[in-house]
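Removed from the display is one protein chain of the complex; every other protein chain stays in position.
This part shows subunit A:
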Amino acid sequence: MPMVDIDWLKDHVEVPEDLTYEQLARDLVKVGLEEEEIHASQVTGPIVVGYVVDATPEPQKNGKTINWCHVDVGDEYNEVDENGNKVPRGIVCGAPNMKAGEKVVVTLPGAVLPGDFRIEPRKTYGHISNGMCASERELGLGDSHDGIILLREYGFTPAEYEALKPGDDAMHLLHLDQPLLEINITPDRGYALSYRGVAREYHHSTGAAYVDPVSALDGKTPLAEGLEPGTPTDIEVSIEDDNPIHGVPGCDRYYARAIRGFDPSAKTPNWMRRRLIRAGVRSISLAVDVTNYVMLDLGQPMHAYDMDKLEGPIVVRRAREGEHLVTLDGKDHELSVEDLLITDSPNGERGSRIIGLAGVMGGLYGEVTAETKNILLEAAHFDQVSIARSARRHKTPSEASRRFERGVDTQLQPAAAQMAAELLIRYGNGEASEHPTDVNNVPRRRAIHFKSTEVARVTGLDTDVNRICDILTDIGCGVAGGGNGEFSIMPPSWRPDLNEPCDLVEEIARLVGYDEIPVTVPPAPVEGEVGLTDDQRRKRQVADELAEYGLVEALTYPFVGDEDYRAFAYDADEIKRVSVEIANPLAGDRPFLRRDILPTLAQTVRLNLRRGLENVSLYEIGHVYLWDPQAPAIPALPGGVRPTDEQLAALDAGLPAQPMHVAGILTGNAVETGWLGERRAVDWSDAVEAVRRISDRLGADLTLDQPAPDDVPAQWHPGRMARVLAGQTVVGVVGELHPHVNEALGFPAHSAAFELDLTALFAALDNAPIQARPISTFPPVKQDLAFTVPQSVTAAALEDAIREAAGEVLESIELFDVFTGDQVGEGMKSLAYAVTFRAVDRTLGSEDSETIRKAIIDRAAELGAQLRA
């Protein structure tokens, strides 16, 4: 983003002598130009003016010739000889342009140059060199390292040069001590990508006197209109756009002006080079530097062509299929029919030679060179969209395209060319043409109908109508009307962002000051539901329950890739087919979005284990993304218009389902009481417990269904995995991870996990209030029942059978013992239950309990269960 140099800003607006960069940043941020950074000076002194008293060439064995010099750096910094007299410093200098009588820049011991280059006395070529005569590059002033800085060549007037005394502070002289303010320009403020614009904003913020430099330049610009018919202009220009985007011509103004008799050997003045370099722009040649300088100063991107290489007419047209252009940076671009080109017409072939990608970058052909004597300056106005697309398409954003895509002033072109012409002539001689070409098809802007009451309606500011008028006038608007507080506002040519009343409201609010807006609190809305929805509350319940159970919540990135698929024993091809894929992933190895949480959560468990933590049990609530390969393409629709219901449906139809899941992974010890001595490793039961707690917390009555080992997915232990059901709907899985998975992830054996689809689970819950059952005060009957059952009969099945047989009088049933072994026989297991019966309406007698007991035994027998004696 642009750099603001107070020294340059002063050209257009009055600033206080003692203005600091910190204060400047505060002033600009008030009106919306945000500080990015204040760049401190890269250099510390002492760096002073030195007068070369003598320079003795001393040829060296290595073929070089060095100069042993004595440089007067003023009383304060000169050396003291054995008699106590101040004498010039001895300095070794290898620069070919060093000679006696020059005024140079001396960096003295203690100085620090860019790159943390510390100046110290050093022994070299048989002398003690007590300082260094600096080149531009060494001071960060430019690329030049051909020789040291000779202040004689540095753009001072003879009187100024004469006044330079040994020992004068060269830091200040060369602006080395100056910081720089880097600001952010929001996309609506293209005009602020210039000193002209920043100065205007500084004026808005502080009221400082501002003069638009364009006014004076416009006064000096030769008339392009109203000339005698047939007066030859500098070059014929034709805009022939046969493929405008959104019906907007790619170029609506092309202004060209010739400078003839230019001295190609002319050098850029040092002040300009310094300003360019401080703005982060390389100095290349006077012609190029001037176009860049004008762009930074006024905001008009320009191009300088070698006029002798062009053959008119210049044709501004769209590219044709198959055309190529090699741009200035040497890159070859295959052009699109949407690219706008600048072409000329060699051998009478109209528009046949491409000399630039309009508004983005010039071509190799036609560029000014070290031999160019006649220059054609181009100052044009291009369509924002066309330039933005070309820059995006060819990945060549430039200083020019950044300005064009944000919108350039449509009336700036003659003034910009005038300013460039003046600078070229002043520093490079030549003569500016009095007959520039100006093809101007800029459409007349629509005035904005503005009701002053809009300010109060939108901002709550009670602003006087006169104040509103003043502000709009000050930002450059033409203000007409005013009856009934209604105005016709013509925005200034440099503000393409001002089109609607709300845009003007913002201008008024920001210049009155957002601080002036009152503070009110809107009353609570009276329509619509209140409070969290059931599902929002349930999500919190699940999250809190798991944390209370002892798990730690994590929020993992949803990105997965081959490594995760491998660790989790997924068929990579199969899962990729149904996964959302990122087109521009950060890490190339994780370009997909997860379909379940466990693989990404596992990475976080792993990170904790690798850091030497133990008993790591984590959970996460988040979304997963289920790609449907058959999903229809999503249409592109315009904004600012409500889509039809069909269009809205089409938008959503193309999106993947993104249910919310909860998953947990448990590793290490489930019980670990320290000195109390109780310790137990995690296994499947801890994961089931987590699911049961969620179920209880939600009142969900989740049940488990254990598939046959062959039907268990590869991620899970074949004998220790169950599906979680809400009613008949499968909503998740629980169990121990397969030993291979635990091993691949570096988890302890028997690490357990679960994952539930909360979207499906919540949908399966009925929201009816719980119907309370009466509490019986009659005495209970308690019995223990132990059954021998085949291994294939699940505990859940037997318990269901008991509940069913016992009916309403069953108050509770608890499985208190499970065992297998010789006692119960091969393929069998023993399940022992403590059951409690209690009736609501009477005391159960022994006959009652005998009847119930018999019913239970009979029902259990159907499952192959035998009551044990």
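One rule holds in what follows: a contact is a pair of C-beta atoms (placed from the backbone, for glycine too) under 8 Å apart; a residue touches a chain by one contact, two chains touch by 3 or more; residues count from 1.
As a working rule, contacts and distances are computed from a predicted model.
Asker: So one subunit is absent here. Using its UniProt record, which name fits best from "HTH-type transcriptional regulator RamB", "Phosphate transport system permease protein", "Phenylalanine--tRNA ligase alpha subunit" or "Outer membrane lipid asymmetry maintenance protein MlaD"?
Answerer: From the choices "HTH-type transcriptional regulator RamB", "Phosphate transport system permease protein", "Phenylalanine--tRNA ligase alpha subunit" or "Outer membrane lipid asymmetry maintenance protein MlaD", the unshown chain carries the UniProt name "Phenylalanine--tRNA ligase alpha subunit".
Asker: Going by the contact rule already stated, which one of A:Val326, A:Val442 or A:Leu586 would touch the omitted chain in the full complex?
Answerer: Residue touching the chain left out of view: A:Leu586.
Asker: So which of A:Val80, A:Ala370, A:Val521 or A:Ala869 would be touching the chain we can't see?
Answerer: Only one of A:Val80, A:Ala370, A:Val521 or A:Ala869 touches the chain omitted from view, namely A:Val521.
Asker: Among A:Gly348, A:Pro632 or A:Pro769, choose the residue that contacts the chain missing from this document, as touch is defined above.
Answerer: Of the candidates A:Gly348, A:Pro632 or A:Pro769, A:Pro632 is in touch with the missing chain.
Asker: Spell out, residue by residue, where the missing chain touches subunit A.
Answerer: For subunit A, the residues touching the absent chain are 29-32, 34, 186-189, 338, 384-385, 388-389, 392, 405-406, 456-461, 500, 502-503, 505-506, 509-510, 514-515, 517-522, 524-525, 527-533, 536, 540, 543-544, 546-558, 580-586, 593, 604, 607-608, 611, 613, 616-619, 621-623, 625, 627, 631-643, 648, 651-652, 654-656, 658, 672-676, 678.
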